[in-house]
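Removed from the display is one protein chain of the complex; every other protein chain stays in position.
Labels run A, B and C following the written order; every chain starts at residue 1.
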Amino acid sequence: MNVRELLGKDRFARLLGIELLEVSEGKAISKMEIRDEHLNGVDIAQGGAIFTLADFTLAAAANSHGTVAVVINANINFIKAASKGMLYAKASETSRTSRIATYVVDITNTDGVLIAEYHGTAYRRGETF
Amino acid sequence: MNVRELLGKDRFARLLGIELLEVSEGKAISKMEIRDEHLNGVDIAQGGAIFTLADFTLAAAANSHGTVAVVINANINFIKAASKGMLYAKASETSRTSRIATYVVDITNTDGVLIAEYHGTAYRRGETF
Amino acid sequence: MNVRELLGKDRFARLLGIELLEVSEGKAISKMEIRDEHLNGVDIAQGGAIFTLADFTLAAAANSHGTVAVVINANINFIKAASKGMLYAKASETSRTSRIATYVVDITNTDGVLIAEYHGTAYRRGETF
Partner (left out) sequence: MNVRELLGKDRFARLLGIELLEVSEGKAISKMEIRDEHLNGVDIAQGGAIFTLADFTLAAAANSHGTVAVVINANINFIKAASKGMLYAKASETSRTSRIATYVVDITNTDGVLIAEYHGTAYRRGETF
């Protein structure tokens, strides 16, 4: 199985309509169109929907090396509310040892405005998938 | 509108099957049954699904005072994988000033085992909802 | 070497006047008196001084099991400014596997008021010290 197949099996990402656009060593880009079902009580995209887009994109980048990596810590800043249109997530690896790797994920709207910043730490379990 | 009505309008929480059990001043409890559609490529609950349960529960606690509060920062530790059964989130306010409040949310399974720990910072916008 | 000896060799903690009060399996308590040299430009204890007290206390708790553990991620909420008097840090382990452990550290003043909340993730390297 390759990383695209692994991510293709993510049913939660599928439920949300997240699409993986690009994945290469330590990098990935995804998109998600904000739907009515992503909105919270004040009619903006729920933090969890934005988090999921970021987390999924990090997972693509973190698993791009061919071995299983799982997120153990994530920190997200919600910067600007978004209520419609497309969101893009771009993940980049900022460090990697045999066991631990770190990633930054920027979430932007179609105008390139920063919606959220996500920073994650992954534990690399070592086995292949 | 009261806080239960506000949270009841959260379509993303509804999509995931999240149910608000209790809410009082600075506190809230919710639950979510892990469904097949919450799973990721390695058949465990996607981080975003767990995050959403926590974030929703924090939102209930943070908006319990009758004025709008939005999460600006969230930090989550994913401690143990979960693939089925019920998850519970319990949010407690740890500090509150006129503008900023902080919360801790524990996510546990039916056996009371800690699945994730979420810590959030909310900005209190001041207006009523 | 035991954990008290390990922490006793921490020259930075000594520079700041941090004192380890208690350490047991997964738990530790420390204190630090705020001195003029801990203050920042607006005459309150610098965030780094408070962070150090928390980080040192976590290190005691994380190394209490007899093998080396290092902090890989820390998240801190600064809740209330402090400009004088004693600060106390109390660390508790919230989870532990063979490689990863998580801790919460509450920093309070002499009146028991919460000054900061610190949450840390440690990587357990396995070797003894």
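The criterion applied here is as follows: a residue touches a chain if its C-beta (ideal position, glycine included) is under 8 Å from a C-beta of that chain, and two chains touch if they have at least 3 such contacts.
From a predicted model like this one, the values you see are computed outputs, not experimental measurements.
Contact with the undisplayed chain is limited, among C:S24, C:N40, C:T97 or C:T110, to C:N40.
One chain is missing from the display, and on chain B it is touched by residues 72-73, 75, 99-100, 121, 123.
Where chain C meets the missing chain, the touching residues are 6-16, 36-42, 45-49, 51-53, 55-56, 59, 68, 70-78, 81, 129. Although one chain is not displayed, its contacts with chain A can still be listed: residues 75, 77, 79-80, 94-95, 102, 104, 114, 117, 119, 121.
Please note the rule applied: only the chains that are shown with their structure count from here on.
By number of C-beta pairs in contact, chains A-B lead all other pairings.
Interface of chain B with chain C: the two copies contact each other largely through the same residue positions, with over half of all numbers used appearing on both sides.
Closest to the middle of the protein, by Cα centroid, lies chain B.
Centre-to-centre, using mean CA coordinates, chain A is 19 Å away from chain B. Work out the mean CA point of chain A and of chain C, and you get 32 Å between them.
Residue positions 75, 121 of chain C are each in touch with at least two other chains.
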